[in-house]
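Missing here: one protein chain of the complex. Every other protein chain is in place.
Take a look at chain A:
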Amino acid sequence: MKPIQPIKKRWYHYLWIWSVFYFAMGFFNIIFAWLGLISFFLPFVFAIGFGTKDFCNKYCDRGQLLRVIGGQTGFSTGKLMPSWLRSSWFRYGFLTFFMSMFGQMLYTTYLVSAGAKELSEAVTLFWSIRVPWEWAYTAGSVEPWQAQFAFGLYSLMLTSAIIGILLMLLFKPRSWCAVCPMGTMTQMICKVRNNNE
C-alpha cells in the first residue's frame, strides 16, 4: 500500500523499538520474557483507571511495530480483512481461545512449581510447534516455575507477533488490532465503565 505517515511525529511512535528489544532479549535470556507482563497490565491500567484505550491508541509497541513496517515502509497490501475475520464472533471467539491458552500456560507453570512436571526449555509456536530454546536459560539461575512462565509468556508473545505480522503483510498494517484479545477486553471494559455509550 501507499505509505501513510502519522501527521505529527510523537515520541510514542518509536515504541516499536520496545518490541524488537523484547524479542531480542528473550532470544538470549528467556527471563526477560517476564517484561511482557507490562503489555498485559498497562492496557488494563488505562481501561480500568482512566476508561480509555490510550494504550492501544498510542503506547502499544505491537501496534507501532505493525504501523511502521506495514504503514510507513509499505510492506502491507493495505487490503481490508475478509468480513469473517472482522466479525464479532471471531473477535470474541479468538479472545476466548487466547485466554484459555493463557490459562493453560498458568496451569503448566503451577505444575512445574508443584514438582508435578519437568521444566520444558522450549518455545511453543502456535500452541503446538515446539521449538528448542535451551540456550536462553541457565539451569538454576531462577526457580524452574519462573523459567517455565517465561517460556510460556514468550511463546504467547511470539505467536501473537507472528500472527500480527502475517495479517499486516496480507491486509492493512494494523489488522491485528481488529482481533487483538487485549484490545477486545479493554474496549469491553471501557464500554461498561462508560455506561455502554
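Assume a residue touches a chain if its C-beta (ideal position, glycine included) is under 8 Å from a C-beta of that chain, and two chains touch if they have at least 3 such contacts; residues count from 1.
Here is the rule we go by: contacts and distances are computed from a predicted model.
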{"item": "Absent chain [UniProt protein name; select from \"4Fe-4S dicluster domain-containing protein\", \"Methionine synthase\", \"Carboxymethylenebutenolidase\" or \"Putative spermidine/putrescine transport system permease protein\"]", "value": "\"4Fe-4S dicluster domain-containing protein\""}
{"item": "Contact with the hidden chain (one of A:M81, A:A122 or A:V142)", "value": "A:M81"}
{"item": "Missing-chain contacts mapped onto chain A", "value": "1-2, 4-7, 46-47, 51-54, 56-58, 63, 67, 71, 78, 80-81, 83, 86, 91, 171-178, 183-184, 186-187, 189-191, 193-194, 197"}
